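After the structure tokens below, expect a handful of questions from me.
The other protein chains are all here in position, but one chain of the complex has been omitted.
Then we have chain A:
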Amino acid sequence: MKKFDKDRLILGLAGPVLALVVALALTTVVLLASGRNPFEPYRIMFESASYADVQVLIINQAGTYYLAALAVAVGFRMNLFNIGVDGQYRLAAMMAALVGASVTLPGPLHIALIVVVAMLVGAFWAGIAGFLKTTRGVSEVVSTIMLNSIATALVAWLILPKNFGEQPAGSNNLTTGEIAESGWFPGLPMGDGAGEIYGFTFVAAGCGLLYWFVLNRTRFGFDLRATGASESAAQASGVDAKKMILTSMLISGAVAGLAGLPTLLGDTHTYSLDFPTGIGFTGITIALLGRNNPLGIAFSALLIAFLDKSSASLDQYGYEKEIATIMQGLIVISVVVSYELVRRYGVRRQQQKVGEELAAGHAIKTEKEAAL
């Protein structure tokens, strides 16, 4: 039994490792093809990542990515493709910022209120897609993509000064107003010039633990995985599949709602026109790369954040920082291919093993029979 687990672990790691090797090799080919030094950019990126301030940036970004990827992963485990994480976190961050800026409460309560609002809004927005799927059979892929656009329009309308936003004097930006200091999530200072790690990054890590516990150690998690594996089989064994779809969509949305909070609570303290976008889509990449495993997602979030942040300095050395974007794209493609290859290899290996064991078992049996 133990031997089998080790095999599984190796096979599990083989997928991402193979993908990274392929992506790296292909990026090198791209660099060679465009007549550039194929190794220098990597050196610059590693050098840049050795600085404390860049490391803090990477960790903070990874925390944000981690939450978005968890939200996607919850859906994946259930065979639901929640592409709407992007719209969910933006709308949630905006509403949370609005509510946060309009009240003053004692510290922890203020933060809790903002967090709860963000989760509720995220869950609500994802819930629309869940509701449509369970009642009308609308594909969640289509509805969440559309809800992303609707969220963009809704946020743009809500943030107009004539509605809920404000335009600071002399600025060309629109904001939701500044959240009072009681609603700022304390960070972990990393020394002079290095900045601080957002406190919410640790909350993100906690969410990972919770995700692992709920999925692997509770009845609900079992039902969710069972429904994801086979809806009809789960239904036959007494799981209400529709309820599971709606619930996991709501949970996915609630987690997505948290994705904007590291930035909101730790840095900007307001939602403005230049609030980070696209985190939800990066989350899909990360969840894929991390195989929906909380630890795997953590590593891939760090990897993607590393590519993002360490590539920023490439500009200074005459290399385009889009090299990192190419790499991320290649990783996604090779992940899909390599996982399939590894899966096939694993299945073949398993069959072989079972065959061997059966043969061996048979041999023992015949020996016993012979002894009798």
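Criterion: a contact is a pair of C-beta atoms (placed from the backbone, for glycine too) under 8 Å apart; a residue touches a chain by one contact, two chains touch by 3 or more; residues count from 1.
We adopt the following convention: contacts and distances are computed from a predicted model.
Colleague: Tell me the UniProt name of the left-out chain, picking from "LLM class flavin-dependent oxidoreductase", "ATP synthase subunit a", "Dihydroorotase" or "Lipoprotein".
Modeller: Protein name of the absent chain (UniProt record): "Lipoprotein".
Colleague: Touching the left-out chain: which of A:Leu147, A:Ile179, A:Ala305 or A:Ile323?
Modeller: A:Ala305
Colleague: One chain is left out of this view; which of A:Asp7, A:Glu40 or A:Asp267 touches it in the full complex?
Modeller: The single option touching the absent chain is A:Asp267.
Colleague: Tell me which of A:Phe46, A:Phe213 or A:Tyr345 is the one touching the absent chain.
Modeller: Only one listed residue reaches the unshown chain, and that is A:Phe46.
Colleague: Check each of A:Ile10, A:Val29 or A:Ala156 against the chain that is not shown and name the one that touches it.
Modeller: A:Ala156
Colleague: Could you please point out the chain A residues that touch the chain left off the display?
Modeller: Contacting residues on chain A, toward the hidden partner: 17-18, 20-21, 24-25, 46, 48-62, 90, 152-153, 155-157, 167-174, 190-191, 193-195, 197, 263, 267-268, 272-279, 299, 302-303, 305-306, 308-309, 312-313, 315-316, 321.
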